[in-house]
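In this view, the complex is presented without one of its protein chains, the others remaining in place.
Each chain gets a letter, A, B and C, in the order it is written, and its residues are counted from 1.
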Amino acid sequence: MSLRSNPVASLNDDIGPNIRLELYRLQVEIRDCEKRAYDLFLQNMIKGTSHLSLGQEAIAAGFGVAMKKGDKSFCTYRGHAHTLARGVPMEAMLGELMLRDIGLMRGKGGSMHLTSVEHGVMGSYAIIGAHLPIACGSAWRAQYLGEKDVSVCFFGDGTTNIGAFHEALNFAVIWKLPVVFVCENNLYMEYTLNADVTAVPSPAGDRASAYGLPKIVIDGNDADVVYRTAMAAIEKARNGEGPSLIECLTYRHSGHSRADPGKYRPPGELERWLEKDPLKIYKQRLAEFNVDAAQVAAIEVESKRKVEVATELCKASPSAPVELLTADVYADGGWAWRN
Amino acid sequence: MSLRSNPVASLNDDIGPNIRLELYRLQVEIRDCEKRAYDLFLQNMIKGTSHLSLGQEAIAAGFGVAMKKGDKSFCTYRGHAHTLARGVPMEAMLGELMLRDIGLMRGKGGSMHLTSVEHGVMGSYAIIGAHLPIACGSAWRAQYLGEKDVSVCFFGDGTTNIGAFHEALNFAVIWKLPVVFVCENNLYMEYTLNADVTAVPSPAGDRASAYGLPKIVIDGNDADVVYRTAMAAIEKARNGEGPSLIECLTYRHSGHSRADPGKYRPPGELERWLEKDPLKIYKQRLAEFNVDAAQVAAIEVESKRKVEVATELCKASPSAPVELLTADVYADGGWAWRN
Amino acid sequence: MAELSYRDAVIRGISQEMRRDKNVVFLGEDIGAAGGVFKATVGLFEEFGPLRVRDTPISEQAILGAAMGAAMTGLRPIAEIMFSDFIAVCFDYIANEMPKIAYMTNGQVKCPLVIRTGNGAGVRFGAQHSQSVENWTMMIPGLKVVAPSSPVDVIGLMAAAIRDNNPVIFHEHKALYATKGEVPDGEIIDTLGTAKILRAGTDCTILALALMVPRALEAAEILAREHGINAEVVDVRSLVPLDTQTILGSVAKTGRLFTVEENPRLLGWGAEIASIVADEGFWDLDGPIVRITTPHIPLPAADHLEDLALPNAARIVDKIRRVMNG
Partner (left out) sequence: MAELSYRDAVIRGISQEMRRDKNVVFLGEDIGAAGGVFKATVGLFEEFGPLRVRDTPISEQAILGAAMGAAMTGLRPIAEIMFSDFIAVCFDYIANEMPKIAYMTNGQVKCPLVIRTGNGAGVRFGAQHSQSVENWTMMIPGLKVVAPSSPVDVIGLMAAAIRDNNPVIFHEHKALYATKGEVPDGEIIDTLGTAKILRAGTDCTILALALMVPRALEAAEILAREHGINAEVVDVRSLVPLDTQTILGSVAKTGRLFTVEENPRLLGWGAEIASIVADEGFWDLDGPIVRITTPHIPLPAADHLEDLALPNAARIVDKIRRVMNG
């Protein structure tokens, strides 16, 4: 029985059309923006590296909608999606990828370090595992000062095998910190199947008990599932009931980074996952719940428009002034290591 | 019903009097030697630091007897017991604590780095966690070359919270390495109760499942239990069936290191554990199994004699020649960093 | 004015700042109830309670990561790394995270924190617990690095470090904890980036740091008394920022430069200073710049070997005398 023909299901719906539209909007915008990033790379307008989240949009959207203003995101180099999901304008994100003055950090950080304190994006970290303890520290600050924000930390399946993961999880639990650890299990490290180098089938889920946490493994391609799980974990953290570790099953449609054609994938794997494309799933979901088709279409149109505008803004943006080279090494804005 | 009155039990005994005497001998010798180390410290004849295993002898003895020639031990700074258990002469161990020429490393390494390649003691490591991956490497070599030795790695409860622990365990399992990880849970880090900073009750045991390993938590004060567990894990490793993680419950009777009076202990705790003193338990066991009392007594006498002889040898030993200062920085025996 | 040990100066410096600013928090292994393995944090737990003085597991990466995350979002943490050698197990935070976050985020994020650590040799702890690792931290852009030699400097530089808005590495010398010095009453605040001329002199400049400072001073007295060489002794104190003016000024006056470094030779702090003076102070130099360091070796545990390894007054005197007369 399809939900479409069941008005009762949608009456009892815990999510509702407004949030669903928001979840959809974020997924569409992230998708369009990431595709544009890929195009710009092919046009040689993105000079550094870049790591796309194509196929993983439901996770960023689900958490992005569940998080409140003031909550803090800690991302990896694969952080475009999470940055957009917190409300950072497309041109600030794309501009940073293009290393232009308009970029979030005016080109100083690059695609792997997207940060917007204003939006609660407390940094993107490019050394595997480093940001899990850092997210603990942010959560510790909230706990100590009695502030009510929650810190959410995103990372990949491969990250569960590095030491800092272990230290952070134990730390968060013993101090009962308001932090949510989100493992985006897209099956791969860079080019190596994570299952080949991991002792357990669920890289995060099967580790949860080592910290006294429940095993939570969810469908990371279904934004509703992600959203509900995120809401529960964030509420738990906000109520002082401590951290969660959530493993989201997903798949990246593109290669690991700009240069990677993804040849290590077995034939058919990508195709199977394309069937489970989060956008496809979600558009269907909206229809099942009779969400207004016109609004859905408007989101799609508006997203494309936004990407165009952002692209033009970025292309028109100059490089940052050269004075930035030695700015902000120290907190006084300068770089003086001597008198 | 006491085993003493049950000859059948001793007929069916899987350990037998010879091994039992060996287990007892090692425990007595370690005990006597550690006590002497403490006396020498009080006499200001041990100048560096030292970390005694008083109370933890059953673990060293159980593994020491179970390991074969060629098997490799990887120890921590709390490694006197494990070094003796592999057959290193007392004067070589005590001499190193006293930083004399007679010492295992002629005083260059000190008490925290006891090493005797000849006896399979592949080093004692003083940075928490470092030697777990190193033991993996030794096991990898055995696997790669088809050598049949097993690497055994000893560490404390506090060590289970450092990143290297996690990396090593995962690594050992995915490569199915012939390595046995032995956690000596003596309840404390240096002065902090490990339970206060660990997310799970069994610091090693409750982590085993995170690597797909069975939980093994044993009475570490009963040398028979340790010996049986060690035999099984070593055999498993030797047969190519991969690593084990064993948590041995125990207690250190003395402070963490030479300077520590152990004031952080709740009253009565030490007393309760003294009731479970491994030597007391084992002497009773020998009696229950009707092991020849004369032989038992002879071990005790001989141990005291050995300690005396070793002490005198150490006291008579000079400091190492000063040429050693710059020897063996590089494998050619020298220290030249320039021409 | 009272006599205080270097160890108690650490306690006083931290408590002075914790009383002043509730955002100053402190974490590390065995620092709380136990008062620290060097007893350099005794009483803090009792005064400030378990929420401000927190014992941690043996998880140095978590300690520094947590300090950083807290610093980025509003606190001013002090983190203890028990022995400075252990910096190696959490070096990512020191080399790649803390010092780069302000720059990478174009100044959006600041990271005001202090890492205090027991540095140096002289206590027969062997190769993994005795190193002088100031250079491990000095070489990283974005850090500040201090290494005081006296109780009063400990307090003042600790206060300055805690109030600074950058990550500051605070090297306490293990072999100095028991030493004593006069300390004024009341609040003490010093300035990062300032060297101190401890003994004025005319014939040569001796730069020293931490444990090497008393040895350099002792050597200078002997040089004056027995060899007619009047050395100026400068306590460098702060490696980053570096007080190049005081150093270059002293060399301009004396024409000769010696460094006394506890670290193994290659890329000790003296190398950087030598390279600065060989450039900017070249025309002031009347002879070679000579570095007196521990040989480029790991440290032995044995007392007689360790004593032989580190520069001491006799070796300093001997070297300077021979160089100056040769």
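By definition in this document, a residue touches a chain if its C-beta (ideal position, glycine included) is under 8 Å from a C-beta of that chain, and two chains touch if they have at least 3 such contacts.
The model shown is predicted, which means the values in this text are computed figures rather than measured ones.
A.B. asks: For the full complex, can you list every visible chain touched by the one that's not shown?
C.D. replies: Result for the missing chain's touching partners among shown chains: A, B, C.
A.B. asks: Would you indicate which residue among C:Leu198, C:Val213 or C:Ile297 is in contact with the undisplayed chain?
C.D. replies: Result: among the candidates, C:Ile297 touches the missing chain.
A.B. asks: Among B:Leu52, B:Ala168 or B:Leu279, which one is in touch with the chain left out?
C.D. replies: Touches the omitted chain: B:Ala168.
A.B. asks: For the chain that's not shown, point to the residue among C:Pro57, C:Gly120 or C:Gly142 touching it.
C.D. replies: Of all options in C:Pro57, C:Gly120 or C:Gly142, contact with the hidden chain holds for C:Gly142.
A.B. asks: So which bits of subunit C touch the chain we can't see?
C.D. replies: 85, 88-89, 91-92, 94-96, 99-100, 103-104, 126-128, 135-136, 138-139, 141-142, 240, 264, 266-272, 274-275, 277-280, 282-283, 285, 287-291, 296-298, 300
A.B. asks: Touching the missing chain, which residues of subunit B?
C.D. replies: Considering the whole complex, subunit B reaches the absent chain at 72, 74, 104-106, 108-109, 113, 115-117, 122-123, 125, 127, 130-142, 144-145, 151, 163-164, 167-168, 170-171, 174-175, 324, 327-333, 335-339.
A.B. asks: To test your reading of the contact rule: which positions on subunit A touch the chain that is missing from view?
C.D. replies: 47-49, 99, 106-113, 125-130, 158-159, 161-164, 189-192, 194, 196-198, 264, 319-320, 322, 324-326, 329, 335, 337
Keep this in mind: only the chains that are shown with their structure count from here on.
A.B. asks: Any chance you could check whether A-C or B-C wins on number of contacting C-beta pairs?
C.D. replies: So, comparing the two chain pairs, more contacts are at A-C.
A.B. asks: Please identify the chain with the largest separation between its CA centroid and the CA centroid of subunit A.
C.D. replies: Chain centre farthest from subunit A's centre: B.
A.B. asks: Calculate how many whole Å lie between the centre of subunit A and the centre of subunit C, each centre taken as the average of the chain's C-alpha atoms.
C.D. replies: 41
A.B. asks: Going through subunit B residue by residue, note those that touch at least 2 other chains and give them in order.
C.D. replies: Each of 161-164, 196-198 in subunit B touches at least two other chains.
A.B. asks: For subunit C, what residues touch not just one other chain but two or more?
C.D. replies: If we look for residues of subunit C contacting two or more partner chains, we find 56-57, 59-61.
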